[in-house]
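A single protein chain has been omitted; all remaining protein chains appear in their positions.
Chain naming follows the written order as A, B, C, D and E, and within any one chain the residues start at number 1.
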Amino acid sequence: MKTSVVKKITFCAAHRLHNPQWSEEKNKIIFGKCNNPHYHGHNYELHVKVTGEIDKDTGFVMDLNVLSEIIKSNIHKKFDHKNLNLDVEEFKTLNPTAENIAVVIYNILRPKIQMHLDLQIILYETPRNYVVYPEK
Amino acid sequence: MKTSVVKKITFCAAHRLHNPQWSEEKNKIIFGKCNNPHYHGHNYELHVKVTGEIDKDTGFVMDLNVLSEIIKSNIHKKFDHKNLNLDVEEFKTLNPTAENIAVVIYNILRPKIQMHLDLQIILYETPRNYVVYPEK
Amino acid sequence: MKTSVVKKITFCAAHRLHNPQWSEEKNKIIFGKCNNPHYHGHNYELHVKVTGEIDKDTGFVMDLNVLSEIIKSNIHKKFDHKNLNLDVEEFKTLNPTAENIAVVIYNILRPKIQMHLDLQIILYETPRNYVVYPEK
Amino acid sequence: MKTSVVKKITFCAAHRLHNPQWSEEKNKIIFGKCNNPHYHGHNYELHVKVTGEIDKDTGFVMDLNVLSEIIKSNIHKKFDHKNLNLDVEEFKTLNPTAENIAVVIYNILRPKIQMHLDLQIILYETPRNYVVYPEK
Amino acid sequence: MKTSVVKKITFCAAHRLHNPQWSEEKNKIIFGKCNNPHYHGHNYELHVKVTGEIDKDTGFVMDLNVLSEIIKSNIHKKFDHKNLNLDVEEFKTLNPTAENIAVVIYNILRPKIQMHLDLQIILYETPRNYVVYPEK
Partner (left out) sequence: MKTSVVKKITFCAAHRLHNPQWSEEKNKIIFGKCNNPHYHGHNYELHVKVTGEIDKDTGFVMDLNVLSEIIKSNIHKKFDHKNLNLDVEEFKTLNPTAENIAVVIYNILRPKIQMHLDLQIILYETPRNYVVYPEK
């Protein structure tokens, strides 16, 4: 039977939902106030879940301080107090919906976590909206 | 790999746990203070989770504003500031336990959500008690 | 300089806002869906704040286990899983708004707490609505 | 003795801290990453507290549905999914720190609330930072 | 389709991470400040999830008051206001990491819950770190 460990961090960022292949009018209809050309923003609450066997010597699935450092240097530094559309390379051609942000975070973290461990991202955009990737 | 999106809403309702096929005494033993004939109530915190593929054009699994409207018109309007036993048709013959409320919400929402998307209900009756339906 | 200690408890109750001296129509206009004759309900989150000097021997303003027992026997037992309008004497002639519930709780607890200690009630009706009595 | 009632709402906005009378270098030193020229953002959690006497007929200090409508039409509509620096008139010449946002909200709401009632704004910029205006 | 019910309780305990087969130096490197020989502590937030079919007569997967009593007498009494390393038999030879605490709780509760019901433990060590056992 496997065990998961989860670390939560927060980052604060601006973003705007927009599809450059659509007209301005269609963008407004589909994305509503999230399409504001001047951006808006959120306190994103990120849970990173790592799943595997408990190591007999440490009692850890993975050292949460190590995981925490990986998240800080690879995600927090890159996303916190940033404009996702303008400052984060991955969103120059990808719409920064909560779904896509979760996928981007997963793709950044996956090679940094040992491959025998499973990885899952839970991302709250607001206390009332959140996403899970990958869902089992 | 699939992605889930979750929308949370709150509704406030009165209810009473009671099985009409049992004696008053048995109802009191099994349901305790939840059997109070004058009802009691809760702030129910509802999470509606929808799972599927991310649409390439929108970056959405499902537009959360659309999901929010579906929940408001089909669940919130029907349950909020209501007496579940007296005001909600489904509980006239079904005991409004948190488990049964979750199943009723699932059955109401399932036909309103596209069939290629999975649906799951998480319902907090209090901050210390919650249910999940269907559990994977 | 004084110190406050606060104990939080939850009680779940049904209620209805209604002024018997008004017409049904006026009740509906003023109290809206809170006037539902079949009641609705809430998880009330109660904070009881006691203010005074720190006792040198115990390091306590007031023993929170003693305060907790006073709240349980005088408030929780009387309000939890009850219909405030029908089951609680004080609301037979008083509209159970959050404001009035806070005043009733204050009046019940005041004589149970030593008079050299100040008392304040904070009562959440929902996570988005709360009241404070007495406000300084 | 007076009673307070509090209504909480959330708005999501982008902002940037910047003093146009300072050099770019000084702005970076004082405001750090909050000075990002591309903006960042927050889920602002706003508590509006109104203090006064309980009305005998309603049991209310103030009808929270009325207060809620005042907040929605005067604050939420103006701030939610906006860039505070670019989209909100008041911040064209005022740095949108949490402190200044609270003062602006107070100044907007004060004339909409009856003068015999006291008003206080509590504003969370993140779950770990908040401001209160006016403090007693 | 199965349903889960979850009960949450809190216990407050001291602990220290330490592997007696390692040198003091290695313990400090691996466990850092969690290795403090004088202990530190946490408010552990425990979610016990039980999964099965809803009983037709009660509307319950399992009576949460019964589950609550099982948790109180088997877990809360044993762990609350205790030093996990010194006061809890199971951790005399097992490092009390959050992962191992979750496994110990599972092993204690598993024989107390009917075997046709599935059991899962979710344990928050802090609001920012939690574990799940067994993960599906």
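By our rule, contacts are C-beta pairs under 8 Å (C-beta built on N, C-alpha and C of every residue); 3 or more make two chains touch, one makes a residue touch a chain.
This one's a predicted model, so the numbers in the text were calculated from it and none came from an experiment.
A.B. asks: Who does the absent chain touch among those shown?
C.D. replies: C, D, E
A.B. asks: Can you say which of E:Val6, E:Cys34 or E:Ile105 touches the chain missing from this structure?
C.D. replies: Touching the chain that is not displayed is residue E:Cys34.
A.B. asks: Could you pull out which residues of chain C are in touch with the chain that's been left out?
C.D. replies: 1-9, 49, 51, 54, 57-61, 63-65, 136
A.B. asks: What residues on chain D make contact with the chain left out of this view?
C.D. replies: 17, 19, 21-22, 30, 32, 94-100, 102-103, 127-136
A.B. asks: Mind listing the chain E residues that contact the chain we can't see here?
C.D. replies: 10, 12-15, 33-34, 36, 38-43, 80-83, 86-87, 126-128
By our rule, only the chains that are shown with their structure count from here on.
A.B. asks: Which chain's mean C-alpha position is the greatest distance from chain C's?
C.D. replies: Result for max centroid distance from chain C is chain A.
A.B. asks: Just how much do you need to spin chain C so its Cα atoms sit on those of chain E, in degrees to the nearest 5?
C.D. replies: Here the rotation carrying chain C onto chain E measures out at 180 degrees.
A.B. asks: Where the centres are mean C-alpha positions, what is the separation of chain A from chain B, in Å?
C.D. replies: 28
A.B. asks: Any chance you could list the residues of chain E touching two or more other chains?
C.D. replies: Within chain E, the residues that touch at least two other chains are 136.
A.B. asks: Where do chains touch, given as pairs?
C.D. replies: A-B, A-D, A-E, B-C, B-E, C-D
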